[in-house]
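Below is one structure, written out as structure tokens; the observations come after it.
Only a single protein chain was left out; the remaining protein chains are all shown in position.
Moving on, here comes subunit A:
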Amino acid sequence: MASQDIIARSATTTVPPSVRQQQEVAKLIDTTKCIGCKACQVACSEWNELRDEVGHNHGTYDNPQDLTAETWTLMRFTEHERDDGNLEWLIRKDGCMHCAEPGCLKACPSPGAIIKHANGIVDFNQDHCIGCGYCITGCPFNIPRISQKDHKAYKCTLCSDRVTVGLEPACVKTCPTGAIVFGTKDEMKVHAAERIVDLKSRGYDKAGLYDPDGVGGTHVMYVLHHADTPKLYAGLPDQPVISPLVGLWKGFTKPLALLAMGAAVLAGFFHYVRVGPQRVEEDEHPIPADESVHQVDPSVHVYDPTKPGGQGEQRP
């Protein structure tokens, strides 16, 4: 797949192939145009041949309730009451954000199980996945899910198979209102800017683009009416970053720890070479027992049944 060069690879410390230049792609989700029809969910299931189990209605429009290993995208519905008393129905298509600095990739211990393509798509390679779930630990958006069937991690691929051959992702293809568009990241930013001008002219002063810097920008972006409070949209993080705990866990500390372990072994070796082992001299040259002196071993008590009152101190 030469058109999708891998530019980052999990658990790999050398530089992956990165000579060829590629334009970054992005999916732009305009929450202000979304009608919540879930056609994108259906298109995702259909293209990726996923059939999640039929669940239960919990009294909300969210269906299923959460992302799963077989549901890679999900409409999340929020009923938001504005200050003026009007109700707003905020609908956000949730799924992998395809971060420029993916927390999942940073956390993954298995070489090549998570890769980032030159066009920005972050993909899981289930063949290399070991099922540890560290990607979940690393993700700032709570996206990856481990399948209970095969214990592999799954998430939105941004239809990397379609994008490779010049098609748009299935959800984009099917969206009836044009709320989801796809193109180069630069084009999508221009498109978003036009949308934001329009929204502001219609009273949405806080309209804006969600392309968070904390993860180096994302390759799935949102146009939000309330870009100042992303949290409104079913808990979209205001300022997502790879958790400092994950940074410390998977950062400079690990090579240092390896170095320290190696140094400890070397320190032992050179202590042996320079100071030498501790031997007990008597073990090598035992002092011969003097036969003329009757030896008493205080740890040995002899019981002689022939002597009466054998309870007392009896030694040979």
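Before moving on, here are some points about what is shown:
To be clear about the criterion, a contact is a pair of C-beta atoms (placed from the backbone, for glycine too) under 8 Å apart; a residue touches a chain by one contact, two chains touch by 3 or more; residues count from 1.
Please note the rule applied: contacts and distances are computed from a predicted model.
Only one of "Formate dehydrogenase subunit gamma", "Phosphonate C-P lyase system protein PhnL", "CoA transferase subunit B" or "DNA polymerase V" fits the UniProt record of the hidden chain, and that name is "Formate dehydrogenase subunit gamma". Only one of A:V42, A:V197 or A:M261 touches the chain withheld from this view, namely A:M261.
One of A:Q22, A:T184 or A:S243 touches the chain omitted from the figure, and that residue is A:S243. Touching the chain that is not shown, out of A:Q21, A:N86, A:S201 or A:Q278: A:Q278 (per the contact rule at the top).
Interface with the hidden chain, as seen from subunit A, comprises residues 11-13, 109-111, 128, 130-134, 136-137, 142, 146, 151, 243, 245-246, 248-249, 253-255, 257-258, 260-261, 264-265, 268, 271-272, 275-283, 286-287, 289, 295, 297-299.
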